[in-house]
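Below you'll find the structure I mean.
All protein chains of the complex are present and in place, except for one that has been dropped.
Chain lettering (A and B) follows the sequence in which the chains are written, and residue indices restart at 1 in each chain.
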């Protein structure tokens, strides 16, 4: 959409410096921007590009004002202001109400007349679809599934029976929510499957990445709090609980019955064992291996960063003897202490 | 379903203590249970909840009998008895025979009249569907696929050409079985794809999690034994063989041509390199990095558990010099030995 900088500044609650009648239609990087683009300076390392930008306007902080050749939207938090501006310039497409003729919808399903149900989607008995919900092509919503207002299932999302989704949620293709969790009892060498009778409950403003899976609870539910953001390929085991606004990057897995607090950030490819308690404001760095509870806020890490293969081989070979190495050091310490005592006695 | 404790005890082969006419309809946790619920005590830490439970009945072992305020199903293995009771109270939904009118089924496919084929499923030439098989919505079964009796494809399962599935298998949404494996020969800097002409063969009672992939063999087949249980997001490479009753947790990957024995448990996010031999009764803990064969039974581990980031940074920095550290220690040892010899010679 097209908007003038004056109006944009007002909607964003920031100060305009320069010509407010300039119109912008899109966001762009400082270097790719043209006269119709709005750019931003998120980091001082981009200052050199600022001086040469051809943008129609630029979002930046106090420190960079003097360097801008173009009108400025002055913000205390340029990145956040940029995010909001981007949402104004590039709004989600409106939901056009309707039901595609190929969709298969059970007679007992309730679809709000403002919602869209796409081609080849299946809504089973008792499904409830709220105001302006978008159900893209090839989605499958099992018995009793509920989807709250303004949520968007992009395409090919599977919501198994009993799943509940809050408002304004965003679910990407290939996501599978509420499949029966992985629970077995051992019977000799065989496994007896334990029926999983809980559900998966997702709050408002939740985002679920492509091919991410959230299993239903065994007894009791799997609960994803409001504002939780999950990237692609994430696995959430049965009966996991995730607090509000916690975000996880791709390829991470959370094992069954673990509880994760609010406002946590969990980087990519992290593995969290089952039945743990992770507190609020906990941050795990990439590929961290979480085998115990971390109730306290803080940043936690593990793993060995990559190094040249030959160097790694030598160090890894030593790691296998680290316990022995420590014992040898301890032994040396005691030998030297004895030698010193002897020397001191000799000297005294 | 509703069942009285007396009948349940008989079907489970356990001893009933207390009123056998009590009827239960569902399983529940000790704390959530009402008069219609059957609960269980799987671990002594739940004993305090047992004393206060409102369950209609409870499954437990000898040690906890005296603490139960309600009728008891006494078991040597409460967890296994619970699993079986749960299957009685919460049976899989029956398969209602039929073919949804939107399914696309090749004229040469053979579908048992007791099976169900869901909406938007595609069965290509020569597909064979057995007794009471459930093929959910949006499944794709390629040429010549065979599915054995009472197997259940929940929804959106892809079985590529030639895949064979045994009886009573359970496949979750997004599973892709039998895609062409990842095999290339190098031609200068380019890659020449090698046709993958084997198949993927899955035994009886196999479970395949959501979005899990099992590649077809290059030459010869990929073989998943009876009773194997795979969680979500698992990757099984071409020509892998997995023995009976081996179970793997989510996000694990097995590289091509590796053979894994029977009754193994492989925890989450484990990586197993290609062309290895893993014996029977091998257990890998979470995130283990398996780079050599482990023919013998046992529990094997690797990885560094997470710790506070500052602590981790310091230790990792030292790890890069672990080889050097070991050499320095060795040098000190020899220096001290010489010093001691000198001292001893001096003293003698």
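Here are some notes:
The definition used in the following text is that a contact is a pair of C-beta atoms (placed from the backbone, for glycine too) under 8 Å apart; a residue touches a chain by one contact, two chains touch by 3 or more.
Predicted model, so just to flag it, every value in this text is computed and none were measured.
Here the missing chain is touched by one residue of A:90, A:275 or A:292, and it is A:90. Residue A:307 is the one among A:51, A:125, A:307 or A:338 that touches the chain missing from this view.
Touching the omitted chain from chain A are residues 26-29, 32, 77, 79-80, 82-84, 86-87, 89-90, 100, 102, 118-120, 136-138, 154-156, 170, 172-174, 205, 207, 209-211, 227, 229, 231-233, 244-245, 247, 249-251, 262-263, 268-269, 286-287, 303-309, 312-313, 316, 319-323, 325-326, 329, 332-333, 336, 339-340, 343.
Those residues of chain B that touch the chain absent from the view are 102, 104, 120, 122, 138, 140, 156, 158, 160, 174, 176, 179-180, 182, 184-187, 189-195, 197, 211, 213, 215, 219-220, 233, 235, 237, 251, 253, 255, 269, 271, 273, 284-285, 288-292, 294, 298-305, 307, 311, 314-315, 317-319, 321-322, 325, 328-329, 332, 335-336, 339, 342.
Operating definition for what follows: only the chains that are shown with their structure count from here on.
Chain A and chain B, compared by their mean Cα positions, are separated by 25 Å.
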